[in-house]
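One chain of protein is taken out of this complex; the other chains stay put.
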Amino acid sequence: MRLRTLKLRVFAVPVVALTLLAACGSDGDKDIANTQPGATGTVTVFNAMEPEEVTALQKVVDEQINSKVQYKATIEGSSQFEEQIKIRVQGGNPPEIAMYPQPGTVVELGKSGKAIALEDMGFNIADMEKTFGSYFMSLGAYNGKHYGVPTNINLKSMIWYPKKAFDAKGYKVPTTFNELITLSDQIVKDGTSPWCVGFESGTATGWPATDWMEDIMLRTAGAPTYDKWVTHQIPFNDASVVKAADQFGRILFTPSYVLGGAANTTSINFGDAVAPMFTNPPKCMFNRQANFIASFFPKTAVAGVDYDWFPFPKMDQPGDAALFAGELSVVFKDTPAVRDFLGRFAGTEVQCASGRSIGTSRISPNVNVGGDCYANKQLADASKVLTAALKANTARFDASDLMPSAVGSGSFWTGMVKYVQGGKNALAGVLSDIDKSWPTA
Amino acid sequence: MTATAVAAKKEEERKGGWFVRITIVVVVLLWTIPTLGVLVSSFRPEQLVDSTGWWTSLAHPLRDAEWTLGNYRSALSTGGFGNAFLNSLAVAVPSTVIPVTIAAFAAYAFSWMNFRGRHLMFVAVVGLMVVPLQMALIPILRLYTGGATLGGVTVFPDLDLGGTFLGVWLAHTAFGLPLAVYLLRNYIGSLPSSIIESARIDGADHFTIFWRLIIPLSVPALAAFAIFQFLWVWNDLLIAYVFLGGSHENRVLTIALADLVGSRGENWHLLTSAAFVSMALPMAVFFSLQRYFVRGLTAGSVKG
Partner (left out) sequence: MSSSVQTPPRGPILVPEPPPPGHARSLRATVLRVVGAVMVPLLAVGLLWWTLDFLRDSDANRFLVVGVALVVGVLGVFGLFWSMNRVVDWLPERFQEGARPYVFVGPALVILSVFLVYPVINTILISFKDAQSKSFVGLDNYKFVFTDESMLRSIRNTVGWIVLVPLVAVTVGLAFATLADRLRRGEAVAKSLIFLPMAISFVGAAIVWRFIYSFRPEGFGTNIGLLNGIASGLGHDPVPWLQERPWNNLMLMVIMVWMQTGFAMIVLSAAIKAIPDEIVEAARIDGASEMKVFRHITIPTILPTVVVVTTYMVINALKVFDIVFVMGNAEANGTEVIAERMIRWFFIGDNNGRGAAIAVVLFLAVIPVMYWNIRRFREQEAIR
């Protein structure tokens, strides 16, 4: 069942997203919903954000929304989001709005009738597709109706490097994977391990490795094959997946490439993994991680001086690909206040304000939010890369968040851990195990 | 005590003294060192916590750069801790008192009253200890928010208990009851039957016996369970989250702590201090109830 909806979802993506994106700048400033009469009461927005993020976003909401309306919107973050939201929704006590990082769950909510379709609340889907791109909108669609409003997006295809030491050595930012390998060899020759890698993340250990796989898959096999992979139209041990894993293995298993050796990476916390990049001299030159990793950097490190990032380089496919993750806001209680809040919150004005707030570090999925809305160059650059890839229809959502959770939050993580620990010989077994774990119904 | 007894006691202390003391010290050290690591770390600056082992600071106890109160300052200044503390108290105190009372009555009945199926009923109650509370949360929340009907008849009224203290107390009461009944039944059931029988002969009914005789005799057991239940509730995160929520007005201390750290764990060094802040009250409770475990209390209360 799940499989079918995923297929539907992916094939419903019109390739015209781009043209629309380019065209919408002119009328983009109008909010996607008008102020509702009788919008009073409270709106609770439940999500998985970090505490600092919640505080910063609440401030934006207070200034931009609560001060102008008759209701009060509260942002509530939880480190236990996944478990909590499931209990609250199934227990009949959901918040008004929840921001889901996993589109697959949003589709399930639509299917089970727990979520309220945007169409039924009077949102103009055509307008929204212009604002957010139809690929992102389609991720939360089931049976022709849409259940999720994109309210956040973050770029995963980023490689961070210690800029000062990197420049001092005379290294050049690579634009192709082969250049990246050549440069890595050069760094080894210069006596440093090029890569800092950490896959440990408690119970979710292995997820950073799935991001690697996805980034490479998107660039070796291309977006259409990536979509088939996500929906299990090709087996998980398909030749294209094997090829991507082999490329990943070139980084992992080449001697001296990975600081501490590949087998240890599953014991190194992904947040701790960046530390050697900031010693003097740095013990490694690269760390591939999403934009949030900057919050793990030493507080004294200055963006653009001590560190910077470049996009994950091109591989076999032409064009700039981008792997991203994000949130879809789902409505559980349809009130005038909720409609009004969503309209304002996803609108350009509030999104721009939230981009400008340093504490939120949020990138807006709203394409009308220009680069000048962002607090720093790093975020603005990331948003530029995202927009470009969305235009080329080569931007894809994190595959593990789209796959059924038994795979995407289970066997895929575990399988990657086994691959990293077991080396190249373990690959065939790992991929076929993941394939077998795919739910049949 | 006779002279021989005194001599025997002396003898015993001479024999067991050193062995006892050394064993105790070794076990205590083993049990304390893990916590000590966090206690030491809670007074170290963030960079040091992350770059050298906590034991290295013990080598320089007087060096100023090794120590700081910053972790405590930033954990406590994050805001909302006072409110969270009060909420924890509002959750924990009734969630301790109510199950103790209900369980004591039940334990008395299971020990000293005759009714059909009491063994089976008792074992069923104790067996319920195994129910993982995670599996119970969704059904309970559904009762709280919508009640339950069976064939059109309301079997559980819609009390709208979601997000209320009462809802949390009832849930904690239920989850604490099996252990409470079990512990108290073990204690109350082992009281000598002669006491109860002579009280019956004097014409006392069950209620009087229970309230005037059993309760005073059971203070150590009641205190022991009260401590466990209080600690359990105080440290609980899940039930409070589900039934009270994580909003700033309603959240309890454990949720405030979890929020402090964040889901990716960037601020985990703050936990070192926060963990000790949240331990303060439970430890105070423990120390204040400790005297109930003193030797001879049971016998003394009977001797009058």
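Going by the order they are written in, the chains are A and B; count residues from 1 in each one.
In the analysis below, a contact is a pair of C-beta atoms (placed from the backbone, for glycine too) under 8 Å apart; a residue touches a chain by one contact, two chains touch by 3 or more.
Note that the structure is a prediction, hence the values are computed from the model and not measured.
Among the residues A:Leu155, A:Met213, A:Val230 or A:Leu259, only A:Leu259 touches the chain that is left out of the figure.
In the complete complex, the hidden chain is touched by one of A:Gly41, A:Gly92 or A:Gly410, namely A:Gly410. Touching residues on chain A toward the chain that is not drawn are 82-83, 86, 105, 108, 112, 193, 200, 202-206, 259-261, 264, 266-268, 272-273, 275-276, 283-284, 404-406, 409-411, 413-414, 417-418, 421, 439, 441.
The rule we apply is simple: only the chains that are shown with their structure count from here on.
Inter-chain spacing, taken between the CA centroids of chain A and chain B, is 41 Å.
Per the touch definition, chain A reaches chain B in the complex via residues 44, 48, 50-52, 74, 76-81, 83-84, 87-88, 90-93, 269, 271, 275, 292, 295-296. Taken together, the chain B residues at the contact with chain A in this complex read 50, 78, 137-142, 144-146, 162-163, 237-238, 241-242, 245-247, 258-267.
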